[in-house]
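Written below as structure tokens is the structure these notes are about.
For this depiction, one protein chain was excluded, whereas all remaining protein chains were kept in their positions.
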Amino acid sequence: MNLERESFNSLKARVLTQTRGTAPSTLNIVKLSAILSLGLAAASWVYVIAVENASLNEFFSRENLTYATGFISQMLGNNANKPAFLEAESWRNALFLSYETLQMSVLAISFAGIGMLLTVIPAARTARDGSLTLSRTWYGIVSFFLIRSVYTLSRAVPELIVAMIIVFIFKPGILPGALALGLHNFGILGKLCAEVVEDIDLRPSRALRSSGASTAQILLYSILPAAAPKFLTYMLYRWEVIIRTTIIVGFVGAAGLGRQFKLSMSWFHYTEVTLLLFSYLLLVVFVDLISGFLRRLTR
Amino acid sequence: MLKVQHLERHNRTIVSLLLIAAFVWSLSAVEWKEGLLHTGGINAILKIIGALFTPDLSPRTLQLAVTASWRTLAYATTGITLAIALALPLGIFASGVLCTSPAVKLPTAGFFRGLLGLMRAVHELVWAWLFVAAVGLTPFAAIFALAIPYAGILGRILADILNDVPRAPLEALRSSGASKLQLLVYGYLPISLADLISYTMYRFECAIRSAAIMSFVGLGGLGYQIQISLEDLRYHQVWTFIYFLVLLVILVDLWSNQLRKKLVT
Partner (left out) sequence: MKALPMFQLNGVGKSYGMTAALAPLSLTIEQGETIALVGPSGAGKTTLLNILAGLIKPDTGQVKIEGYPPAALPPGPKRSRKVGIMHQQFDLIEQLPVIHNVLAGRLGEWSFFRSLFSLLVPQDVQLARAALSRVGIADKIHLRTSRLSGGEKQRVALARLSVQDPKAFLADEPVSSLDPVRAEDLLVMLTRLAIEENKTLVASLHSPELALRYFSRIIALRNGNIYFDRSASQINSEELAGLYILEKEAIDVESAASGKA
């Protein structure tokens, strides 16, 4: 999750370079945003409380406290004959599901990464205006806008909704889940990595061009080597996010921990829910560790 | 020096090979033999893609989409405001800037960092489901489910930013007699405010998507409309609602980009 910060900082640096040179104009947008956000917050709370009847008293009522403690004690295995988290068979099952979930996350980030790699070059602003490959073409301009709108669309649609659509087409299993996760993250990864390409130092490419390299050769020898470490960093960062989301696409029929979580919930097997949540947390920590390790290895 | 570079090269190759191996391993999990598609799956996909360019723009659907968008936006906003309210104290404690002695600082900062980590490790929809199972679906269950993981993320970022604040201006404040709390409001917070605002705006965009998928536990809004239109096989309507969601996300994205430009410079 460190990367959260890293990608944010690079974003900040980009904004800085983009706006450098513009005069420090009025504070208007800041004031406007303050008013807008306060207004939005006020309107939203009023709506939620007045129209949707949200009540904090009701939420923290004595009744709810009884329900909640009951739920938690059920999760902890009170009044169950044998809590699932004490059974070897359930553990074996949970570990297998975790393994499956891990596979789904790897498949998802692979799909997103491959999709990104295939599209990222034309999606860079520097490719559109021709400064990246030193050739400006009409199809370059068209593909820039086309790819960028695909990125935006897939970024804006949440994984769960993509998954709901995909299970219409694919049989339940790892593949639809990985596709749904992959598609959403393809958009995010594409945007992040296109910005990496835009930030690449162009002088080496020009040198190559003047020594007679073709566009493809410039890509292979100058642009990809410069961008690859950042690409890998972003992919690892998105992988950390994906592992947290695998459980969600499982809810709508993809495989793994999420599907079992849904089933256990609907059968009120709450001790199983506890076990699954525990495995899920372990998996999240495991992936964070692996990703951190790989990042250090390539640094 | 040469040796280090050599090792690094080596590392890159190892990582690339590992990634390819991982991809192949993950492909092995797919059950290729039994067929991947539903019968009629191809038909469905063609219909869905066909509807992409002809969303349902009838007044009734549009009206439904507008109210659903507002609902999603309202839940995202309430969720993120509550998240900010939770993240402020938690993040400040997790940064340890209020502690004087390292003997107190290390355990408290560690505890709060751990707490924030746990809050964000669990996905908002899982929180939502646990709340619904425990106390039923109430608006506050949805708001808290959103707010908890987002407070975890925002609190963590707040702690990191506070720890990165330059020391010299703070020392100057201390020498003019400021207490730890005064240092916070006159030093730490004003210095990091711009960063915090732009990061929170970015998270607000994510909160809209999260609010939309709360439909899965029954919360109304765009996600809910998409879900019922899908169940009724009204693909044209599905796209209308998806386009509204995209529009909402893009609007917030534009807003936060404009604001960020102003704040960062």
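Here are a few things to note about the model shown:
Residue numbering begins at 1 within each chain, and the chains themselves are lettered A and B in the order written.
Keep this in mind: contacts are C-beta pairs under 8 Å (C-beta built on N, C-alpha and C of every residue); 3 or more make two chains touch, one makes a residue touch a chain.
Since the model is a prediction, treat every value here as computed from it, not as a measurement.
The chain we do not see here touches B in the full complex. Interface note: of B:30, B:99, B:115 or B:178, the residue touching the hidden chain in the full complex is B:178. When the full complex is taken into account, the listed residue touching the unshown chain is B:193, out of B:46, B:66 or B:193. Touch with the hidden chain on the side of subunit B covers residues 168-169, 171-179, 181-182, 185-187, 190-191, 193-194.
We take it that only the chains that are shown with their structure count from here on.
If you average the CA atoms of subunit A and of subunit B, the two centres end up 9 Å from each other. On the side of subunit B, the complex with subunit A involves touching residues 8, 11-12, 14-15, 18-19, 22-23, 25-31, 34-38, 41-42, 44-45, 48, 70, 73-75, 77-78, 81, 118, 120-123, 125-126, 129-130, 133-136, 138-141, 143-144, 153, 156-157, 160, 195, 198-199, 202, 209-210, 212-213, 216, 223, 226-227, 230, 238, 242, 245-246, 249-250, 255, 257-265.
Those residues of subunit A that touch subunit B in the complex are listed here as 1, 4-5, 8, 11-12, 15-16, 18-20, 22, 24, 27, 29-30, 33, 36, 40-41, 43-45, 47-48, 52-56, 58-59, 64, 67-68, 71-72, 100, 103-104, 106-107, 110, 152-153, 155-158, 160-161, 164-165, 168-171, 173-175, 178, 228, 232, 244-245, 247-248, 251-252, 261, 265, 270, 277, 280-281, 284-285, 294, 297-298.
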